[in-house]
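Complex shown without one protein chain; remaining protein chains in place.
Letters A and B mark the chains in the order given here, with residues in each chain numbered from 1 onward.
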Amino acid sequence: MGATLGELAVRFGLELRGDPGLEVDAVATLAGAQPGTLSFLANPKYRRQLRDTRATVVVLAPAAAADCPVAALVADNPYAAYARIAAVLHPPAVAPAGIHPSAVVAGDAVVADSASIGPFVVIEAGCRIGERAVIGAGSMVGAGSQVGDDTRLAARVTLYPGVRIGRRGLIHSGAVIGADGFGFAPERGGYVKVPQVGGVSIGDDVEIGACTTVDRGAIEDTILEDGVKLDNQVQIGHNCRIGAHTVVAGCAGISGSTVVGKRCMIGGAVGVVGHLDIGDDVAVTGYTMVSRSLKGPGVYSSGMPAMEAADWRRVAARVRRIDALAGRVARLEGREPGADDPGSEQE
Amino acid sequence: MGATLGELAVRFGLELRGDPGLEVDAVATLAGAQPGTLSFLANPKYRRQLRDTRATVVVLAPAAAADCPVAALVADNPYAAYARIAAVLHPPAVAPAGIHPSAVVAGDAVVADSASIGPFVVIEAGCRIGERAVIGAGSMVGAGSQVGDDTRLAARVTLYPGVRIGRRGLIHSGAVIGADGFGFAPERGGYVKVPQVGGVSIGDDVEIGACTTVDRGAIEDTILEDGVKLDNQVQIGHNCRIGAHTVVAGCAGISGSTVVGKRCMIGGAVGVVGHLDIGDDVAVTGYTMVSRSLKGPGVYSSGMPAMEAADWRRVAARVRRIDALAGRVARLEGREPGADDPGSEQE
Partner (left out) sequence: MGATLGELAVRFGLELRGDPGLEVDAVATLAGAQPGTLSFLANPKYRRQLRDTRATVVVLAPAAAADCPVAALVADNPYAAYARIAAVLHPPAVAPAGIHPSAVVAGDAVVADSASIGPFVVIEAGCRIGERAVIGAGSMVGAGSQVGDDTRLAARVTLYPGVRIGRRGLIHSGAVIGADGFGFAPERGGYVKVPQVGGVSIGDDVEIGACTTVDRGAIEDTILEDGVKLDNQVQIGHNCRIGAHTVVAGCAGISGSTVVGKRCMIGGAVGVVGHLDIGDDVAVTGYTMVSRSLKGPGVYSSGMPAMEAADWRRVAARVRRIDALAGRVARLEGREPGADDPGSEQE
């Protein structure tokens, strides 16, 4: 869908440097742009690509505007401005309102007339599907679940019974919301399954990635607050509460009953053990193990960067024997190695 | 479904302190309980919530019973007793017996009359579906597979051909059982696919989490013994054997041909390399890499707890140079740094 630069400037309140009558109909990278496209510069790393871009217009910050060889849309937050313009140039495909004839919809389910229910969808008893909601092909909506206005489920999403999703959400394919939490009571060398009778409560503007799993609560609900963004293959255990506008990157796992604060950034492949309390505005860098509660704001890490394998083998062997090394230092200091030497305390 | 305290005490052989005529019809947490609910105390951490609970009755251990302000059901293993009672108060939804008209069932498949086959299910040739088994909507059961009595597949489960599941199992949505193992023979800079011709053999009382994958064997079967519990997003490689009553927490991965013993506890995000032998009664704490066979019983770890990022960067840089630090200690000791100083051995 095309737009003139003048229209974009007015619509998004941006300063335009250039011809307002020029048209663009697609976005492009600075390096890959062709005439007729709009690009952006947000990450300074790509600044040197600005000079040679063939884009018709670039969205960028005031400080970069002077270097722009083509038209510029100047924004204080160029990435956010780009995001909004891209949604105009590339609107999501419109799903046709109505229920596909192959779908199986319970008689007492309430489906808005403006909602789109795809082929091979199952909607069980007592569900409510909101205005303009989209339930993608092959998705399953369990009994008593609710999907809010303008929320979209891609193809092949599973909502177990008792899952409530707010408005303007987006759930990607393969995601499973509301499966049983992992609860078993040990008994005589085996286990008794603990029924998981809570549900899942998801706020507005939540995005959940492909093959991400959010377990139902054991007794009360697992909660994702407004604006939470979960990447692909994230695992959220039962009874967790994830605070508003927290983002969790791919392959991270948060174990049961942990509370994560608002506006946190959990990096890729991070593991958080259960029953912890992570404060607001905490960032955890990728590949970190969180085994204690963390106060916010703050940035936390424990990922060890890769080395050449031969060097790492030597390092790892030394690390395994660091106690002996510390003992040798204590002896050099004229002290007995032991519990009272500095650094021996365990946490 | 409601029950009187007297009925519960008799049915589960528990001592009741309180009025046997009181009724409960739901479970609740100690803190969230309303009259008419049953709660429990198993984790001492929640003991201070006991005093103020509004539950009608609490399941707890003998030592805690004196402090209970309401009726008490006294159990040696209160968590297991709670689990059994919760299953009475919150029975799983009953799936209607019979085959949904949309399902595609091969003519020679044997499906018990008491089994429930949901919408859009595919059951291929030669399958056997046991008594009271449930095949959830959109699930696929590959040729020659078997689902035992009382085993339930949630919606959107995939069984490849040649997967045999015992009785009373529960497989969650998105799980994929029997996909090809990752087997490729290197040849001239590329790979030749190694056909994966084994199956998967799963015992009784096995639970498999959402989006968990269990690969078929390369030649013989991949095996999950009785009582194995796999959490969400677990990966089990081809030819593995997981021993009875072993539990594997979320996001853990066990590489091909590894044998894990009985009653093991594999923590979240643990990675186990292939062709290892893990003994019975081994516990591996979360976020640990297992790269050697481990004897049981025992507890093993290698996860590094998160620190403040600035501190961790300093630590990681030091760790990378630990060899130099050890060399300085050796020089202080009057020795040459090198292969014969203590701690330099590689394993």
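Observations, loosely collected:
Methods note: a contact is a pair of C-beta atoms (placed from the backbone, for glycine too) under 8 Å apart; a residue touches a chain by one contact, two chains touch by 3 or more.
Just so it is clear, the model here is predicted, and its values are computed rather than measured.
Checked against the full complex, the one of B:Leu38, B:Ala154 or B:Met304 touching the unshown chain is B:Met304. Contact with the omitted chain, checked across A:Ala3, A:Ala106 or A:Ala326, is made by A:Ala326. In the complete complex, the hidden chain is touched by one of A:Gly126, A:Gly250 or A:Gly298, namely A:Gly250. Among A:Ala133, A:Ala185, A:Cys211 or A:Ile254, the one in contact with the hidden chain is A:Cys211. Chain B meets the missing chain through residues 102, 104, 120, 122, 138, 140, 142-143, 156, 158, 160-161, 174, 176, 179-180, 182-187, 189-195, 197, 211, 213, 215, 219-220, 233, 235, 237, 251, 253, 255, 269, 271, 273, 275, 283-285, 288-292, 294, 298-302, 304-305, 307, 311, 313-315, 317-322, 324-325, 328-329, 332, 347.
Where chain A meets the missing chain, the touching residues are 26-29, 32, 42, 45, 77, 79-80, 82-84, 86-87, 90, 92-93, 100, 102, 118-120, 136-138, 154-156, 170, 172-174, 205, 207, 209-211, 227, 229, 231-233, 245, 247, 249-251, 263, 268-269, 286-287, 303-310, 312-313, 316, 319-320, 322-323, 325-326, 329, 332-333, 342-347.
To be clear about the criterion, only the chains that are shown with their structure count from here on.
Averaging C-alpha coordinates per chain places the centre of chain A 24 Å away from that of chain B.
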